[in-house]
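Note that one protein chain is taken out, while the other chains of the complex remain in position.
Residue numbering begins at 1 within each chain, and the chains themselves are lettered A, B and C in the order written.
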Amino acid sequence: WNEPVVMEMGVAGRRGVVFPQPETDAAALIPAGMRRRTKPALPEMTEHDVLRHYLHLSQQVLGMMGVSLFGTCTMKYNPRLSEALGLRPQMAEIHPLQPAASIQGLLEIVHNFDLILRELSGMDQFVFQAAGGADAAYTHTCVTRGYFAAKGELEQRNEIITSIQAHPCNPATAATAGFKVVTLMLEENGYPSIDALKAALSPRTAALMINNPDDMGVYNPQIREWTALVKQAGGLAFYDHANFNGVMGRIRARELGFDACMFMLHKTFGGPKGGGGPAVGAYGCSAELAPFLPKPLVVKNSDGSYGLDDDRPQSVGKVREFLGNLHIVMRAYAWARAMGADGIKEAADLAVLANNYMEKKLLAIPGVARSNPEAKTWRMEMTRYGLGPLKEETGLGVVEVGNRMTDYGIDAPWLSHEPWVVPEPFTPEAGELWSKEDIDLWCEVLAKVCDEARQDPELVRTAPHNAPIGRVDSEAPEDPARWATTWRAYQRKHAATRARAAE
Amino acid sequence: WNEPVVMEMGVAGRRGVVFPQPETDAAALIPAGMRRRTKPALPEMTEHDVLRHYLHLSQQVLGMMGVSLFGTCTMKYNPRLSEALGLRPQMAEIHPLQPAASIQGLLEIVHNFDLILRELSGMDQFVFQAAGGADAAYTHTCVTRGYFAAKGELEQRNEIITSIQAHPCNPATAATAGFKVVTLMLEENGYPSIDALKAALSPRTAALMINNPDDMGVYNPQIREWTALVKQAGGLAFYDHANFNGVMGRIRARELGFDACMFMLHKTFGGPKGGGGPAVGAYGCSAELAPFLPKPLVVKNSDGSYGLDDDRPQSVGKVREFLGNLHIVMRAYAWARAMGADGIKEAADLAVLANNYMEKKLLAIPGVARSNPEAKTWRMEMTRYGLGPLKEETGLGVVEVGNRMTDYGIDAPWLSHEPWVVPEPFTPEAGELWSKEDIDLWCEVLAKVCDEARQDPELVRTAPHNAPIGRVDSEAPEDPARWATTWRAYQRKHAATRARAAE
Amino acid sequence: MTIAHPWMANSVPAIKQAMLREIGAPSIEALFEQIPAEHRTAHDFALPPALRSEPELRRHMLSLLRKNTSCEENLSFLGAGIWQHHVPAICDEIAGRSEFLTSVWGTAMSDHGRNQAWFEFASQLGELVACDFVGLPVYSWGCAAGNAVRLASRLNGRRRVLVPEWMDPERLAVIRQYCEPEGMPNRIAVELVAQRAADGLIDLDDLRTKLNDGVTAVYFENPGFLGIIETQGAEIARLAHAAGAEVIVGVDPISLGVLAPPPDYGADIVVGTTQTLGAHMSAGGGAGGFIASRDEERYAREYPTLNISITTTRNPGEHGFALSLSHQSSYGMREQGKDWTGNSVYLTAIANAVYMSLMGPEGFAELGELVLARSHDAARRLDAIPGVSVRWKSGFFREFVVDFSATGRSVAQVNAALLKRGIFGGKDLSADIPALGQCALFAVTEVHAPEDIARLATTLEEILR
Partner (left out) sequence: MTIAHPWMANSVPAIKQAMLREIGAPSIEALFEQIPAEHRTAHDFALPPALRSEPELRRHMLSLLRKNTSCEENLSFLGAGIWQHHVPAICDEIAGRSEFLTSVWGTAMSDHGRNQAWFEFASQLGELVACDFVGLPVYSWGCAAGNAVRLASRLNGRRRVLVPEWMDPERLAVIRQYCEPEGMPNRIAVELVAQRAADGLIDLDDLRTKLNDGVTAVYFENPGFLGIIETQGAEIARLAHAAGAEVIVGVDPISLGVLAPPPDYGADIVVGTTQTLGAHMSAGGGAGGFIASRDEERYAREYPTLNISITTTRNPGEHGFALSLSHQSSYGMREQGKDWTGNSVYLTAIANAVYMSLMGPEGFAELGELVLARSHDAARRLDAIPGVSVRWKSGFFREFVVDFSATGRSVAQVNAALLKRGIFGGKDLSADIPALGQCALFAVTEVHAPEDIARLATTLEEILR
């Protein structure tokens, strides 16, 4: 489909949905001066035209229609049963302010899922208000503020320590929350040294926010010493469990000394990606921190019913309205129940197995390098690689290779979070979903494209050739004179450009 | 996607769905000798693999994703609201033998839709058991048998009269029901003459089964005389309302003298095509014929509740198990309610307007001829055209042109029912759904392809070039040595072919 | 109308005017000139008020649907032609895809994906029933059986068909319709073969008596209407073949993970339902049927169905899928065609294909065993209730006959009491098969958990106390 932008579509007078005539005259009900003067320039289309347009667009999305080993996102099967359940009125048509008596099933799901996460992490209480993993990291910074405010140390403890390989949301939310960010660098073995940590710790330390294993597949074996040192310094230790998939069923955050952790239900627990949410960052913490959690909490009453506990004077309040994306919690609960303890452990087993299997295939491809090449152990759930050697040889790097891979139905790989510590990085994650054949195919396509980069570089440089559109100009979106996040801006600037051209 | 056949996919041991272990040993419960010895050679795939496979296949269907003016099928918008309603447990999880008290809503829908169709047709009772238009035609032959059996004339009245332009299901169901078929030919004005009808009528006449207007857009203005003559001869007149869309709100079958008629709910009443059903042929008849209808009937009781009337001694029994595709009746009812009387009439108006608008565009294309060129009136809802002139000029006919049209996202047009009375026929139907722009596009593409047929005939001859697959070999499916409706047959014959080739 | 309708693109007044101008017509009314004035209905149609806004329509439809209670909220043991099996979520997802939902009939190239899905329907069903030739679906099991009897009759020119006495009356009525009523010259007489009271199996003596060279086919089912697994298939087939008759066997393919496929015991033609393979019951709208046989030309050339064959394309090595033998259908030959065909349940066939792909050989085996186990568990449990007995205590699949005669209550009374407690009891057989007394046919599938069976039993105990 060569699909126009919806703003160009339609004909005046067409309708996609109509409403009954009001029983009374509405015009008189708008206060003077508050009536809209010019109608919004929205398209006027039939229901069928709208449907067809978005069906066309949907067919122009590759994603998991092919093989997507999209690293750090833990591509899982998103069970369609849960999607159907999510459209049931008993889920979709629930208002968050309904009386607790009318949403007992939902609260039971939330509470029981809380119990599941407690068991998996050793924490004492979970809350689901955060609408994504980064929002859960932010929740941690809020809880940290509340905790130290209660202790009278808020002004003193104004630093949060993280590592350069922690997900960017950790330093970013720490900074947004008003903390100074102290970033530890990696050393040869793939993680910062105890000495570096010690040097960073001080009476100003509020918290440590860290991932483990990191995106290189390296596990910090000193993590218990770390949490002990942070605790000793009076700080809190937060475990960003973005990379939980490879350690599920093996370790528990609390037993490693963490005070809090978070799980991404839209990644690790089978919720659909949706291109980026609705998501849930499930935030769990120790009993010591629980009083500071955003409220309300879902609790089980002594009579076996479920309720909302809003009477939490030390709570930090809210990080988002209401209880969170409970429709996603419902999906995560269903996923966890379908997997069971054995299944969850097996998923970790298979994810780690698949990563090491994939590594063998990838390292056999000339032009591919591995992060931390000196770390000779088996890696965890994912590993970062680089096409630095290929780039040196052919001038073509991971962007060009990724574009060409999409011509084979393979979505471009995830590269790396900032900063790039490996040249031309890419971070494939096989997880437990993708079959051996899928992984083989992915590696074969990469090998083929690397070969093409040598044999027919122009083919790769100008890729994709088989996608809905040709390679985009990515400079215009950074140019104030040309960027346009709306059609109205585009039309204005486009007209300006044409006018200039005409001069 | 270059998607393999599902039979080639999967790996031994993979599972798409699992079931709990039985509480008792099941093996002992299978009678001796009745246990299956070899497992069926079905694919072994994960849930995700199955989903992905069929998603890929779905993306390889053009249909209404583009513009489909598929004649005689009255392509309408299939409201997605009704699809969502159809998955509600109160529709999807209803067992047909549930007590009437538990399906009052469904019976109310059926009864009220019956009333709507009665109003639109003038008939006295409808039944929805027939699972398609052809099945409704068959229902008529069954009712005809019942009616004449009750009169003691079944052996005598063994002929059913139809016209060469009636839908093939009319002669076919008549023949299947055991009647001799008498087919009237068209004359210059586009319909058979009164004289021909008179000559066909006799004491052997059981029924007339006829469409009006026909697929040429010609309305037989003598149809009231026809029904009167049939009645005079002692026969029944059945109106195949396949082409109802152009006359909705203008005429009523009963007022034209018909004893029975049928509506296709999956065409005229907005039910989804589904590639060919589930469908409903709603069959309605006069009070005189009603006792012979398939049973049970949905009735409104004196207390306002709804029930099933199974105590109908003269009923011909069943044409299909249970009450029919009531989930499609539900959709048709919703459609009719959303349209209302005015909307239904407007749909006919727009369908006729669109057809005449399209005709103007089509006749402007060199190479296109029209059926019954001498009929100078405005046509009804659709008209048959022919590419005979183009074929004579270029050697390329409607099949090649249709294949090439799909390269432009236009599904190949419906050609014609048998027999072809127009050379290289095609029968586009614009209906009320498609926009003026859609019709313009359709005609422009046809014009472009006709032009290509002259400028670059090889391009058209070898089309399609932009479809999921290349032009198929349509001879193999007619060759007993090569046809294969199953993978197992294919493998056997393919192996045989290879063996022969190796000899 | 002053406001355009969301489902009619050209209902905008200005567009209508533009189109009229383009063709030079004075009004839309004028376009209807072919219809004589006296043909036209004088009055406007009296239909209920239009609900043009989706929220209004949705509200109205939900208010109607809410008057139904389904087998989801209620516990149901109804079977007898439509069964409550689990429908995997992705069956709905795929069958609901707009591409499949609104497809018509393009070409083999433009509708490639759907045609392939149909071929996969036939291919997988062919594996289950062990047949090489499978047609596209027909309306229902009963229609498939009717078509198959007529097919047999065309093959051998005979006009009597033998069917089991205790057939599903619903299905039998459909078969009779296809075989034409008395008084029709080409009628195929439907004759009943007795079933033995002791084990419910076909009475071979009665079969032998009725088998002669006028018999076009012997039709029986596995499992039969009463759930009984007919173990004498090979002998029935031997007798039928000896008499020159075709053997037609009706099956529910969901049983074929554990039960032998009919050709193993001599079936020539296999028919059955497709509803259980991933279709919702939908008040009977889930019904669908199939016809399958050996891939022999004489059979194939008598199929009334449309058929899809795998074939090659212009591109080397590429599969395509195209109609096969369509000329012999009613579309191709009108009254000379084989019976008739038309819209059927083709979308259901796609759900069926998805279902069979998900199930695989192990899924069908597991499900079959689970159904066997749970239905026998249920039968045992009910049989233990005082006054209640199970007519045939083993040798059945999914369904079994429960006799309430000794309770002094009619099935109607028992079912009414169950209904009050949220249970749809088994189908009442007392009118269909009076010889059995107050019996009901209970269906137990994989959707029935052990606690459901326990609930049925304790509820019955309570009712019958």
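Note that contacts are C-beta pairs under 8 Å (C-beta built on N, C-alpha and C of every residue); 3 or more make two chains touch, one makes a residue touch a chain.
Predicted model, so just to flag it, every value in this text is computed and none were measured.
Taking the full assembly into account, the omitted chain touches A, B, C. The chain that is not drawn here is touched, among residues C:P13, C:P55 or C:P185, by C:P55. Contact between chain C and the absent chain runs through residues 3, 6, 54-56, 58-59, 62, 66, 72-73, 86, 88-89, 93, 98, 358, 362, 446-447, 449. Touching the omitted chain from chain B are residues 11-20, 46-49, 51, 55, 79-81, 83-84.
Here is the rule we go by: only the chains that are shown with their structure count from here on.
Centre to centre, using the average C-alpha position, chain A and chain C are separated by 46 Å. Rounded to whole angstrom, the centroid-to-centroid distance between chain A and chain B, based on C-alpha atoms, equals 48 Å.
Residues of chain A in contact with two or more other chains: 11, 14, 46-49, 51, 55, 79-80, 84. Among the residues of chain C, those touching two or more other chains are numbered 5, 7-9, 15, 52, 54, 88, 90, 92-93, 98-99.
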